[in-house]
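With one protein chain withheld, the remaining protein chains of the complex are depicted in position.
Chains: A, B, C, D and E, in written order; residue numbering restarts at 1 for each.
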Amino acid sequence: MSANTSRPSGRANDQLRTVEIIRNYTKHAEGSVLVKFGDTHVLCTASVEEKVPGFLKGKGQGWVTAEYGMLPRSTGSRMDREAARGKQSGRTQEIQRLIGRSLRAIIDLEKLGERSIQIDCDVIQADGGTRTASITGAYVALQDAISYLMNKELIKESPLKDSVAAISVGVYKGTPVLDLDYIEDSDCDTDMNVVMTGKGGFVEIQGTAEGEPFSHDDMTAMLSLANAGIKELCIKQKQSLGL
Amino acid sequence: MSANTSRPSGRANDQLRTVEIIRNYTKHAEGSVLVKFGDTHVLCTASVEEKVPGFLKGKGQGWVTAEYGMLPRSTGSRMDREAARGKQSGRTQEIQRLIGRSLRAIIDLEKLGERSIQIDCDVIQADGGTRTASITGAYVALQDAISYLMNKELIKESPLKDSVAAISVGVYKGTPVLDLDYIEDSDCDTDMNVVMTGKGGFVEIQGTAEGEPFSHDDMTAMLSLANAGIKELCIKQKQSLGL
Amino acid sequence: MSANTSRPSGRANDQLRTVEIIRNYTKHAEGSVLVKFGDTHVLCTASVEEKVPGFLKGKGQGWVTAEYGMLPRSTGSRMDREAARGKQSGRTQEIQRLIGRSLRAIIDLEKLGERSIQIDCDVIQADGGTRTASITGAYVALQDAISYLMNKELIKESPLKDSVAAISVGVYKGTPVLDLDYIEDSDCDTDMNVVMTGKGGFVEIQGTAEGEPFSHDDMTAMLSLANAGIKELCIKQKQSLGL
Amino acid sequence: MSANTSRPSGRANDQLRTVEIIRNYTKHAEGSVLVKFGDTHVLCTASVEEKVPGFLKGKGQGWVTAEYGMLPRSTGSRMDREAARGKQSGRTQEIQRLIGRSLRAIIDLEKLGERSIQIDCDVIQADGGTRTASITGAYVALQDAISYLMNKELIKESPLKDSVAAISVGVYKGTPVLDLDYIEDSDCDTDMNVVMTGKGGFVEIQGTAEGEPFSHDDMTAMLSLANAGIKELCIKQKQSLGL
Amino acid sequence: MSANTSRPSGRANDQLRTVEIIRNYTKHAEGSVLVKFGDTHVLCTASVEEKVPGFLKGKGQGWVTAEYGMLPRSTGSRMDREAARGKQSGRTQEIQRLIGRSLRAIIDLEKLGERSIQIDCDVIQADGGTRTASITGAYVALQDAISYLMNKELIKESPLKDSVAAISVGVYKGTPVLDLDYIEDSDCDTDMNVVMTGKGGFVEIQGTAEGEPFSHDDMTAMLSLANAGIKELCIKQKQSLGL
Partner (left out) sequence: MSANTSRPSGRANDQLRTVEIIRNYTKHAEGSVLVKFGDTHVLCTASVEEKVPGFLKGKGQGWVTAEYGMLPRSTGSRMDREAARGKQSGRTQEIQRLIGRSLRAIIDLEKLGERSIQIDCDVIQADGGTRTASITGAYVALQDAISYLMNKELIKESPLKDSVAAISVGVYKGTPVLDLDYIEDSDCDTDMNVVMTGKGGFVEIQGTAEGEPFSHDDMTAMLSLANAGIKELCIKQKQSLGL
């Protein structure tokens, strides 16, 4: 890990925030995980339902989908409650679609059988990187829900083909850095979210130039940081699952 | 405390669940309290905003209002997310109106000045009594928000006239009991929520016969239980606030 | 009845407004009742539908539910039309839930059979107490709808176990009074709605301190007024039904 | 009036239903009229508001607009409540736009001054022709609201240029008839609503072939019936207003 | 054709704008027609769906319905996008109901069989008369969809009983004129939309006095213009269909 003084947190450019993954955080859900990326805290629950959406009925396969929300005062200034406004923002929908796709990339929906696993990612406290924390925690909750189904002998073989985790990278004050916190996120030139499997394949890459367009070299550097960061997250996931 | 074997939890009829009040639970809000009534856990935040709703502009007074939500899997089986459905249920609106009225009963809105305090009560885990836990925790968060304003010298004198707390009482299998948990709540004849001030005045009483109508004697017994229970809650609130 | 000059209407503290219950007010509904509590006029209709909501299908029981609305200019200044705004207010939902619960408290839903009775309470003119007038009139409309079903021999035995009526009580200028009109309601310290059965059991009690918290003595006095007032309403209901 | 046995009601082809216009039906509105076209009963209120919609601010003129609703059980089988469904139907919007245009056709909005008159037409009981009854009653309510403004000396000269009334005509079982009731309306070939001023000018004509297209001769006959019918309505309006 | 200098476009009073009907404008729809009435361009598609709405299930008949929309910048100043606002305006609903009724007037729904034809009329560029252009183009798209069904041998006999077309007429600066463009429409005294079948029967007449009420003579003149104009449109429709 290289020395670095330019980040507001004093972290090295390739340094994750402190990551914590707490399982069984609430008692009702089949999977319930509080994931912390520093001051970003997200509660990820996995709920098993013995039915599938209409478009999958009778197709011999299951479904995994996700919803995302932020508590109104998870942020520095209070946001409107989406339930009170009567609709989810474009950002919310974008994030929950991303989480759903990321999880479906590592599960064999036929092996899951005609049932759904509904993932809920609710941000208790936000400090940047809520979507990457959500994906990282949601995988652990999903794994717990699968274990529940296997323990109940509702499925015989795990439908999970791999694990999945996510991290943000960006170009902050001209330098590629790993795992942006809110201060960095608000002031970076480029913000990229990378979702990868435990085996190292890319599931999603979403990079956005907030200020100046970014170059091919920036991208190479960011992908390298992301790759290393996600390897660390996979280890944390395994540890929390006792694997 | 009298012996009792009829309650599923083994509690005495006049026994509260274990109550915990954790301040500063999240970092952004001016008041942030996690309140636990047994397995019912509610995060109550108080957000100060230097503006008032349209109907109060220029009237020389402030406003306190509340919103309430349940995380989709705070309950035994997953509920639809209200933000995704596009509207708050009648139950949600009823509860958040109750919380708001309860808090406004103990604050002098003119002394608050032309600013708002927005209370958010979000249920992390539910096991009955979420509205009474919300009110009890919200008072502590409100107190913290007031302290914040006084520390910042934005107000000179506390606008709080009293404290407020709430508890449920009911008739369960023919016997009046205090602080119903979910199992009791699902199977009781009468369910009553009582909101009282620290000085012992009633702010709200909402009693509903779920099965048989209740008698005047039932009511007298329930009010007596509520009165004692709320006294205990007031002590917990004071302790948590270091008063 | 005690003399009293403090009420704006000149009524005694324990005096109801003039109550009128007019059956068969409109021609289509199975039960159609215009109820008047003084200048508060509510049209209550009961509509029989030979189906039950999804959650009751195949359960061998019926359902009774209620909806409530105010005509936009039933009030002193015009209110927005809820249909045009696109949603019912929290207050509306709270009231219609209360009406539904009150009626379900006196009916045996299994004896009703797999059918629904939908109650609609629409306020034609408002002068305080619209929810208590609604419940009082809705019971008569419900009774008429049951008679319709029995006359048609669709049910053999009446599923009604009791009658139900409601009245408001409050503390107005320091004195407990019965059946608040709009002027009193706007300026009272405490407002309590009480729903009772013909046999004298409590179905709902909803008391709210609008200004100062209320004491145990206030409550005893208010309940006593309510009890006497509801007895009078029961007589009016019976008379209108020719029982 | 010619003899006729083909209409279900036994009315002559050119015969209106019994028309009643009851002013001051409710107490709060500046104009409040219950209009009856036989079994069709509509409450029309006119509410004066001392403001204009945004698009007219500062333009030195007023506004007249209308809203329309049906009580859920005004009809033979209960309709969904639009406030509960969360939106007004296309039919409702079409009718309220028609009522608004009809009234604006006879008022000088500049003479009205920068204020609005909001018309609400709420159908208490329906038996065909609710929109024509609404327009006919709304004019009387509007006249009363104008008188209110003149009595208060808020306007000096009446902005009303004329009166307005409406009637339906149609082709029922091959014969042109006046003022269709619900049975006729459900089974006619053509349905036409005609709105005319007291001076005999056309404000709106809306004719629809429900079954077979209609001919130029049908139309001539229908317009002639409408013309005579509206003359009768104008007399009723004048009588009710004591003009 | 009479000479006329009073129309902004220089057209004669009885002169249509240049009409163009382009079939197969897009490739997916069973019928796809771009219709131009001068600078008003509307894309009309007809989509066959092998199902009927719930209220027609098992009734042995089909359905034809229509939706209408304007691209946000089809107009001189940009309009809000209805999808973003979250609801269709009253005007939109009124127009799409009119288009649907007009097409259902010329089709035998039983012969269509248990399937739906959904018409979409989307205004690419607007210059007045979008609803009449929509109906005129929609008929051609509907004819193409019927041909598709017959070519596929899904139906044996055409369910079309006639053709249908529509045109606007109005009183502009005191003179009855045919096919109003936007400038005329914005400044006319009366605007009337007339829908007729190829055989010359009236399907819909909707006339509105925008300023002064119109007389019986105005109406006679307008209907005569409409009749001639629709005859021309029928010829254009036939030509485009190669009939």
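Methods note: a residue touches a chain if its C-beta (ideal position, glycine included) is under 8 Å from a C-beta of that chain, and two chains touch if they have at least 3 such contacts.
None of the values given here were measured: they were computed from a predicted structure.
Within the entire complex, contacts from the absent chain reach the displayed chains A, E. Of the listed positions E:Leu16, E:Ala29 or E:Val52, the one in contact with the omitted chain in the full complex is E:Ala29.
Taking the complete complex into account, A:Ala105 is the one of A:Val19, A:Cys44 or A:Ala105 that touches the chain left out.
The omitted chain makes contact with just one of the residues E:Thr92, E:Ser158 or E:Asn227: E:Thr92.
Across the entire complex, the residue among E:Ile124, E:Ile155 or E:Ala228 in touch with the chain not shown is E:Ile124. The chain that is not drawn here is touched, among residues A:Glu50, A:Asp80, A:Glu110 or A:Glu212, by A:Glu212.
Taking the whole complex into account, chain E touches the unshown chain at residues 26-29, 32, 39, 41, 43, 45, 47, 49, 67, 69, 71-78, 81-84, 86-88, 92, 118, 120, 122, 124-126. Even with one chain removed from view, chain A keeps its contact list with that chain: residues 87, 90-91, 93-94, 96-97, 101, 105, 162, 192, 196-197, 199, 201-209, 212-216, 218-219, 223.
Keep this in mind: only the chains that are shown with their structure count from here on.
Common neighbours of chain D and chain E (chains touching each): not present.
Touching chain C and chain E together: D. Ranking all chains by how far their C-alpha centres lie from the centre of chain A, first place goes to D. With centres set at the average Cα position, the gap from chain A to chain E is 51 Å. Residue positions of chain C touching 2 or more other chains, listed in rising order: 86-87. Contact topology of the protein chains: linear, an open path with no closing contact.
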